[in-house]
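Single-structure report; data block below.
Removed: one protein chain of the complex. Kept in place: all other protein chains.
Up next is chain A:
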Amino acid sequence: MSEKEIDSVTNVETTGHEWDGIKELNNPLPRWWVYVFYATIVFSIGYAVYYPAIPLIEGATQGISGETTRGQLHEEMAAVEAGRADMLEQIRGMEVGEIPANPELARFASAGGASAFKVYCSQCHGSGAQGAAGYPNLNDDDWLWGGSIEQIAATIRHGVRYEADGDTRWSEMPAFGRDQLLQREEILAVAHYVRSLSGLEHDRGAMDEGARVYAENCAACHGEDGLGNTDLGAPNLADALWLYGDSQQEIVSQINNPKHGVMPAWGERLGDAVVKQLAVYVHGLGGGE
């Protein structure tokens, strides 16, 4: 375009572009806009030099700052770890039973335990520690291996029936039916007897036979009154809570061919401090003794 065209109405130069008879005026951009535009260009050069910016075939330019989001994450996590270090050191240095007496430490341990519980324990025990059939509810006051904070810590540390750990908690109830240690009638009778211990509906006619079978085969572990034994992991048969169900059929099945839960030993994997924190959390759920 050789000649500049001036619009007659506004006295403003046109761009020379024309669409269906409509011409565009060549008004200048507002100065502030232009300056901001230049400023962004200057900024972007600085940015590209300072930070990782330009993608290459493999990787990208690193920038003179050496900063990466991954590095930032590492720094932030290191800061978090450093903030916790003092508390964790205190927890390592004391017996687990002493922790609840220190309110600040107890709060810290309980929060850490809750978070670790969600990661490592909730798969079996549930996110609220409410358990499921075969997986104990940790909120209640019925403990197979003891509900004191020390006992809970020991269970977490060494697991239950976990062969890889030499100190694991171990007990196995004989399979009275499968191995033919008891007759079918004896099993039915002792199941009625066991139900009677916790006040459930039962056949009164089977009581004598049931009591005899119980005294000869069961009382050694579960106790004469059926109160169980936490040293052996023998459940309390006289209470209202049944890990594998309280129906006649479920009890018969358990005597016949018992199921045994297994829990991994967490001591080595999580370390002393986390195990103690978990113990404080579980103990504080409401059932701790």
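Note that in this section a residue touches a chain if its C-beta (ideal position, glycine included) is under 8 Å from a C-beta of that chain, and two chains touch if they have at least 3 such contacts; residues count from 1.
In the analysis below, contacts and distances are computed from a predicted model.
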Options "Cytochrome c oxidase accessory protein FixG", "SufD family Fe-S cluster assembly protein", "Monosaccharide ABC transporter ATP-binding protein, CUT2 family" or "Putative tricarboxylic transport membrane protein": UniProt name of the undisplayed chain: "Cytochrome c oxidase accessory protein FixG"
Selected residue (touches chain absent from view) among A:Q130, A:S171, A:N229 or A:N256: A:Q130
Contact residue for the chain not shown (choose from A:E13, A:E67, A:D142 or A:E209): A:D142
Among A:P100, A:P174 or A:G223, residue touching the chain not depicted: A:P100
Absent chain, residues of chain A that touch it: 27-28, 30, 100, 126-130, 137, 139-142, 236, 239-241, 283-284, 286-289
